[in-house]
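Of the protein chains in this complex, all but one are displayed in their positions.
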Amino acid sequence: MIQRFIRTLVGMAVATAVIGSVSAQDSKVADELAKYREALADGNPADLLEVKGEGLWAEKRGPKNASLEQCDLGLGPGKLDGAYAQLPKYFKDTNKVMDVESRLVHCMVSLQGFKQEEVTKQWFSRPGKESDIEALVTFIGAKSNGKPINVPATHPEEAKMAKMGEYIFYRRSGPQDFSCSICHGQEGKRIRLQELGNLTTKDGAGFAMKTWPSYRVSQGAVWTMQRRLIDCMRQARWPEPNYLADSIIALETYLQKTATGTVMETPGIKR
Amino acid sequence: MKLKIALFGLLTAAIAIPALAQKAPEAPGGKYAKEAEQMFRSSFRTDNPKYWMSRLDQDDTMKTCGTYRDNPPRKVGEQIEKANRTTIRYPVDGKLIGDWKEGEKLAAVGTGGHIGFIQPDPAGRVRGGNCYACHELAKKELAYGTIGPSLHNFSKLRGTSDDIIKYAYDKIYNSNAFSACTNMPRFGLLNWLTPEQITHIVAFLVDPESPVNKD
Amino acid sequence: MANPMKIRAANKEGVTEVKVLISHEMETGQRKDSAGALVPGWFITELTAKHNDKVVLSSEFGPSVSKNPYLAFKFKGGAKGDKIVVSWKDNKGETRTDEAAIG
Partner (left out) sequence: MNNQRRNVLKTGSGAALLSVLAAAGIITPGMALADWNKAAFDAKSMADTLKAIGAGTPVDSKDVQVTGPDIAENGAVVPVGVSSTLPNVTMVAILIEKNPNALAASFTLPEGTEASVQTRVKMGQTSNVYALVKSDGKFFMATKEIKVTLGGCGG
């Protein structure tokens, strides 16, 4: 916990340095912003959800009255430490490249006997309506805290997904000419006061990917990577891709591959 | 003033030159680009309204920019700019400078135009220019982005000539008429802002009374 | 049922610092839902912290305390292993009590 906090601080110091202040006013803003983020880091509400997810993981649920403890997230049944950091990856049993969420849902369906549409209905929380998936992914993510992201995408299917993710990253459309790349394809920029990593580099993609799942204070909820990316597309004023859509998994594969080697610091907390 | 525009053009060209030196990288997606497009298109609900799905359509500029990772060779860039220059439309009364106070509001608004089921904008919500997301404008707004250049003191530095006013209008209406594959949206061409709204933002930039040009 | 709180309590040179994270919606009663209807207020009104059996803090919250409230305070005394008990009550009458040992 304390280590995580210190790492966050160091990360912020780096981020602040990157902004490069041009005036006294700007540097004061950067200082106060760093203080703000520091204050939030000590007391991340995502920790509450992590505890809940841990309970849900072990609880016998669903028509088959089974826990998720035998779920194979890529390292073998029940092996959670570092599992999040090596996803998405190709799974032989489904013959698909799957991310943490599609794999988790697969386990809830195959091990616990839930129906997919039932279990994904509340894939993200709304005020007063909690999401099991959110809690479980927060828990699974935290089990990779301190582990390096490791998605080399060497399997041909993984390599293909990463390439398709790259295509989507640069694809422009919509009433604002947006693509992922216009905001996340260059160094040292920010939108309003939020730093934008260059997601085409290891450092940039790493800085972005290592803190997810993350508590979003503006939303009062933990966001998973699916939620993050689907919302990017909403912000681009596109329609929303379906939850667990291949195009989202492709983007994740592209980003995790680029970020490979970066040490996870999750759950994060962000604006 | 014309000189300044010319200088600006030269500068843009100078920035673009290093791109010429290197070999153009592979188009994103490589041999899977076509398959990726199909996969992307099939990621959406089939019962989405047509006008939602039309937002995934790409015109030539979008397609070409994506292919070149927003960094097209100069020749391709020139073609894009030429094609986009012909699209600019002006208000019926021909007046390119509106009310800076209206422009100030539009510059700050980042909402509007969101569709979908998760967090759509309520009907009738104003679509702003969201200028502050990328540009520094009035000094009093601390939360400005740096994706685009600072526009603080826009007309203090550039003057208030007709050329400057027209340049500001044209650039907002269709940014790609000046620099192909820029990050800046083509606000007028894509009907995000009306010509009248653009004149308000022009006023926010150019009017000596606007906070952009104070302190 | 409400989710558990996260309570951290650490003693340093005779002063115990307590940090509490609470899972609660803290709905203001002034927000409208997507259909335009006012969402009823739902927020914690009172919170009490005890060291062993002695009250060390009693608080009253309004709806402008943030969702998933955070609270930190310090009191003199308290030793490693002593019990800190935190209870809250919201405007719907729901309550929750959790405890932690001073570390």
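Labels for the chains are A, B and C, by order of writing; each one numbers its residues from 1.
We take it that a contact is a pair of C-beta atoms (placed from the backbone, for glycine too) under 8 Å apart; a residue touches a chain by one contact, two chains touch by 3 or more.
Quick caveat, the model's predicted, so the values are computed rather than measured.
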item	value
Shown chains that the omitted chain touches within the full complex	A, B, C
Residue, one of B:I88, B:A108, B:A168 or B:I198, that touches the chain absent here	B:A108
Touching the absent chain when the full complex is considered, from C:V55, C:A79 or C:A101	C:V55
Residues belonging to chain C that touch the chain removed from view	15, 26, 28-30, 40-42, 45-46, 54-67, 69-77, 89, 91-93, 95
Touch list for chain A against the chain that is not drawn	28-29, 32-33, 35-37, 39-40, 190-194, 217-218, 220, 235, 271
Footprint left on chain B by the chain that the document does not show	108-111, 114, 119, 121, 128, 130, 132-133, 142-143, 145
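Operating definition for what follows: only the chains that are shown with their structure count from here on.
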item	value
Distance from chain B to chain A - Cα centre to Cα centre, in angstrom	29
Chain centre separation (chain B, chain C; CA means) in Å	47
Complex contact set, residues of chain A against chain B	25, 29, 124, 160, 163-164, 166-179, 181-183, 185-186, 188-193, 196, 230-231, 234-235, 237-242, 245-248, 250
Contact footprint of chain A on chain B as seen in their complex	28-33, 35-37, 39-40, 42-45, 48, 52-53, 55-58, 61-63, 65-66, 69-70, 113-119, 132-134, 139, 142-147, 183-186, 190-192
Chain A-touching residues of chain C, taken from the complex the two chains share	3-6, 19, 21-23, 25, 27, 39, 42, 66-68, 70, 72
